[in-house]
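In this view, the complex is presented without one of its protein chains, the others remaining in place.
Moving on to chain A:
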Amino acid sequence: MVGPQYDLVGNPLGAVRTTFEKAAAAAAAESGGRDPVAAFRSKDWGASEVFRSFLFDQGGIDKVPLLDASNLGLIKPNTLVRFRGMVQDMLGNEFYAGAFKDGSTWRTNKFTDFSPFAMPHPCDSHLWERHLFHCVPVPGQNSWTLESTPGPDLRQMSNCMSPEQREKRKRDGDDDVMDVSENGNGESSSSKKPKEDGIQISSNSAEMPATEAVPEMNGNDHHIPGSSFSCLVKIYDMPESQVKLNDVAEFIGVYTFDPELAAPNDNSDDIMFDLIEDVTAQLPPSKVPRLHCLLLRKLSSQDFLAKQPVEPLPSLLKGIRQSLLSHLTQLLGNDDLAAQCLLLHLLSRLRTRVDVVTVGRLSLNFTGFNRESASIFGNQLNTLIQRLVPYSQAIPLSIEYLNTTALQPRKDNKSGRLVTGVLQLPQGTHLTFDETIMQSGSLTSKGVENTVLLKNLMESLMVEYDFEYYKLEMATDVQMLTLSEGKSNILPSDLVVPFRPSTVPAVTATPEELESWRWYLATVRSLPQSNEPEILQTIQDEMVNAMREDRSLGCSELSRWLTMAQITASSFGEKSLSMEHWQMVKELERLRKQRIQ
């Protein structure tokens, strides 16, 4: 109906307005002109339907540019953009005059920061609300995830940049340069294609700095305006609970930029300015783009895959499993046991949470590293993990790191914003801790807090956020791999495997292989499990027997065995656990125990 006659990408607000006026007219006719638009409060009048069908049914999504730090200045305001990011902070609600009567027609301000028409001075208006989310690029996002979603080439679009914007950008020029260099992208941001940018990220995270540099990927303080790219997403018509903190989503909406909004605030000497003023004032529109979200979809690891979904047949999965396992084995210097454990670890995810007990996680601790082997194997391992999972981070665990880094996200009540910490992570992040660089030394109180935080994360997959007057625990699901000399007591992992390499790793993987492995990991992790009662009974008997043989077995060991067996079954593409998998796990455990002794 409306779709074709509008350039939905170039002028999304036009479509919004048209649909609104139509709907308002219809409602007015129906209600007899009493108050036709009152019903549209926190409701859609058909605008998002138009976009939905255009984007998803007609494949229009490919025409929508992906907003990122590199093309921020190139995109024309009031056009349709996509933004992929993590909800870093929720800034509450904003009230705005959603609809007003201009003469005899109703107009809307939805999906925009200012009225496209001058609002007549005294007029009928309706106050509506929208939610504000502060979104940042996903911490630790790996470069391959960006490849799968190329937007249209923006360099052609650069000439449509509005002159005022150029001017504006010039004005903040100095700051911008600084920001960019902080981000590690030494050059001017506007000359960069998204792809290059991705590589920058990868090189940034690929480094496993032995001593000094701490990966700053998300160490950037998003709290300081302009220190990193972020986006203020305004979400309409949605119960707030639908989006949670640290969710990763793709927001499709109208990018707005208004130089008037960006005008520097000269009244800042007002004493109560900061108190009544809301937090958006700290996010200057020139640095933090506003996105009025029309549609959003949450992203899972499968959404980053380039391939079209394939039916996960066991035979297919088995083949990929074999190739991945052999690659892992070679990577780990022909240590087959370690490779098997690593595979299980990579496939683990939090299944359920019962009280304080978490089911399904499998954190792994490779022991027997020293500095040299950690740099050889660790780097290889990190590089591979980066290529396999959407988000990953390598954390060098040193005294200095513990003492200085802000791991804990903290609410700054002065600014009203959540200051991010390293542990503010999206679900499914992979963390690699390198404990080999840990030396003896004193921990400051911050260091102690950080160790407690890490330990808590390991044990219950919870991160405590500091809200100044109280702490709030947020559930996370992260996979944690620790490389250490001896068993790590700071990071007590579920599975401790002494690492025994026999060769030096020298393997490379083809892009096709990598792609299939990614698909494999994402698919297996989401495979549903269903088990027959018989097998459960058998396993119970097995457990009882095991306990009879070894009295030191406790709840945690048995629970871990079961987790491992379950993952093993999934890794073969099986939906149900069988004795065979149980035996494999027992054998694995036997070999592992042998090594420990």
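Heads up, the rule we're going with is that contacts are C-beta pairs under 8 Å (C-beta built on N, C-alpha and C of every residue); 3 or more make two chains touch, one makes a residue touch a chain; residues count from 1.
Note that contacts and distances are computed from a predicted model.
As stated in its UniProt record, the chain not included in the shown complex is "DNA replication licensing factor MCM4", which appears among "MIP18 family-like domain-containing protein", "DNA replication licensing factor MCM4", "Exosome complex exonuclease RRP46 homolog" or "Origin recognition complex subunit 2". Which of A:14, A:46 or A:92 touches the hidden chain is settled by the complete complex: it is A:92. Considering the whole complex, the residue from A:10, A:314, A:441 or A:511 that touches the absent chain is A:441. Listed here are the chain A residues that touch the chain not shown: 34-35, 38, 41, 89-90, 92-97, 100, 109, 112-115, 118-119, 121-129, 240-241, 244-247, 258, 260-261, 263, 267, 270-273, 275-278, 351-352, 354-357, 359-360, 367, 399, 411, 413-414, 416, 418, 435, 438-443, 447-448, 451, 459, 467-470, 472, 474-475, 484-490, 529, 531, 536, 539-541, 543-544, 547-548, 551-555, 557-559, 562-563, 566.
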